[in-house]
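Next up is a structure, given as structure tokens.
All protein chains but one are shown in place.
Our next item is chain A:
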Amino acid sequence: MKPSNNQADTQLSKQLSNQLSTQFGTKLSDSLLLPQVATATLELIINKALSLNNKSLSFATVAQKTLMLELAELSFPLCFTVDNTSSPVVIIVRSTIECSDCSIKTSVSTLKKLKANQSLTQLIKQDELDVSGDIKIAQQFANIAQSLEIDWQTELAKHLGDVPTHKLLQFGNKITKSLLATGKQLEADISEYLVHEKRLVVTSSQINAFNQQTKDAASKVDSLSARIDKLVANIAGKQ
């Protein structure tokens, strides 16, 4: 006989509560409420960024959906829920294990690779990324993050004034350009070394072989020299 919906719900709740009993353990980060400090800070930053955004963003497909991110570097998960019950739309950040429509288990370094457009499937195959649930939700969250368009100059000018903001951004642009140029030069030098010069550089096995050959030649010269000395001595004895 199939269990009724109520029985199934009850069983699910029991399983969840068992998981939560573990969560209710005495972890130091829990006692210090570090996950709550982190989620409150993240929530503030994300919603501030959303309020400064100039581009219209569509949240319809992710309304009330939750994305869970488990980073190897963090001892607690991060859950992002889109709330569209009030205007403007806000994103709520929590640290809980029983909330997600899509969950991603990964590390910060893998997220950087994802940003650098490394193939998603390749990272999953390499076990660097574990996705469960509706992957479209993760993609839509990523799209929203990439679509954010914030006019930092206008926002900064509201606090600092027009002239200091202009000077600050000019200085910032100069530094950025110089850093980018240095980076590009470094990248070019390294790639030139790898493509051209690395081929010409003698390897350690080649050096070892050369040393061995030199030793062999020296011992041959020594034995030849000894033979010549012996012959010279024989000739001198006969005379």
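Note that a residue touches a chain if its C-beta (ideal position, glycine included) is under 8 Å from a C-beta of that chain, and two chains touch if they have at least 3 such contacts; residues count from 1.
We adopt the following convention: contacts and distances are computed from a predicted model.
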item: Per UniProt, the name of the complex member that is left out, chosen from "ABC transporter permease", "Serine/threonine protein phosphatase", "NADH-quinone oxidoreductase subunit L" or "Ubiquinone/menaquinone biosynthesis C-methyltransferase UbiE"; value: "Ubiquinone/menaquinone biosynthesis C-methyltransferase UbiE"
item: Touching the absent chain when the full complex is considered, from A:Ser86, A:Thr121, A:Ser204 or A:Asn234; value: A:Ser86
item: For chain A, residues in touch with the removed chain; value: 6, 9-10, 12-14, 16-18, 20-21, 23-24, 26, 30-31, 33, 35-37, 39-40, 63-64, 81, 83-87, 90, 92, 94-96, 98-99
